[in-house]
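Yeah, one chain of the complex is gone here, protein chain that is, but the others are all in their spots.
== subunit A ==
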Amino acid sequence: MKSLKAQNHPLANTEKEIELLESLDFTDTFESKLKESGLFPLKPTQIEILQINMGKMCNQVCQHCHVDAGPDRKEIMEREVMQHCLDVIKKNDIKAIDLTGGAPEMNPHFRWFVTEIRKINEDINIIVRCNLTIILANPKYHDLPDFFKSNNIEVVSSLPYFNAAKTDAQRGDGVFGKSIKALKMLNEVGYGVEGSPLKLNLVFNPSGAFLPASQADLELQFKRKLSAQYEVQFNSLFTITNIPISRFLEYLLRSGNYENYMEKLINSYNIAAAANVMCRTTISVGWDGYLYDCDFNQMLELKVDTPKTQHIKDWDTAALKERNIIVNQHCFGCTAGAGSSCGGATA
């Protein structure tokens, strides 16, 4: 499967995506809902997390990917941009660095970057969003579990279900089997194992046009099944709602689910989740250094609303803390039901 960009698909054009998101005639807009909740304009609380997208290249082509990542994507963060990120990390009280992609490990400067972050701050939480199969994709990645361990990295990995049928339908043929092997490799070095400080968290997102189940219930089911059938251990399960952009939006349109899914998201708006949306504590950095309120706004090319400090090289903490967060209809994905963020449910 090719990325939407490689297919020259209309939805590879972000203006077209936004036009589609705004085209449905619902009474409620995300802005009107925030106004009702006393949350508009949406403001940051503090900047705690720097989420860095290290590039769109990936060894997988997942059906729901909001990045439209894949082997045919060549956008990769360069070392110069990483150096600007390091300067920001040095000068600011940031609690967590969340490395994502694509497969962040495919960036040739990935290991250098992680090591440099760790040199700056021994305690900062470094998270890697590892798709698991990358560990087995090439011998040069086989030692990633040891590398993660030696840099005390938290590993967060997607596993949409505890069986092959659902996982492979969403993430590609054979992904479930490889993911289980990679999870075992991580367990072997101490990740996710009871009593170990090395954190291995899994991410569940629905394989279709519906909302995720209760995070606590699913975590229990995953723990029971993965332990009994595969002897795999992990720490926590994060449930994430599929956001209606990019490839998931393409799926919704192709399957005739778009309108009903949007209606469900809007009808499931939860004020508690709205108050806790991750963009209030996060800045997302694109592969080219531009800044966004979240990874989804990044993929829609909606840069932060601070015209003079839209690039990591021009970082201005005060301006970013005062900014208005840009919202649109896709934001209903983060406020539906129990809420959704890169760290799971929010309400």
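Note that in this section a contact is a pair of C-beta atoms (placed from the backbone, for glycine too) under 8 Å apart; a residue touches a chain by one contact, two chains touch by 3 or more; residues count from 1.
Definition applied: contacts and distances are computed from a predicted model.
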Listed names "Phosphonate C-P lyase system protein PhnG", "ABC-type quaternary amine transporter", "TonB-dependent receptor" or "Alkylhydroperoxidase/carboxymuconolactone decarboxylase family protein", with the criterion being the UniProt name of the chain not displayed: "Alkylhydroperoxidase/carboxymuconolactone decarboxylase family protein"
Selected from A:G70, A:P145 or A:P206 as touching the chain missing from the view: A:P206
Of A:F110, A:F148 or A:Y161, the one touching the omitted chain in the full complex: A:Y161
Absent chain, residues of subunit A that touch it: 161, 163, 166, 206, 208, 210-214, 217-218, 221
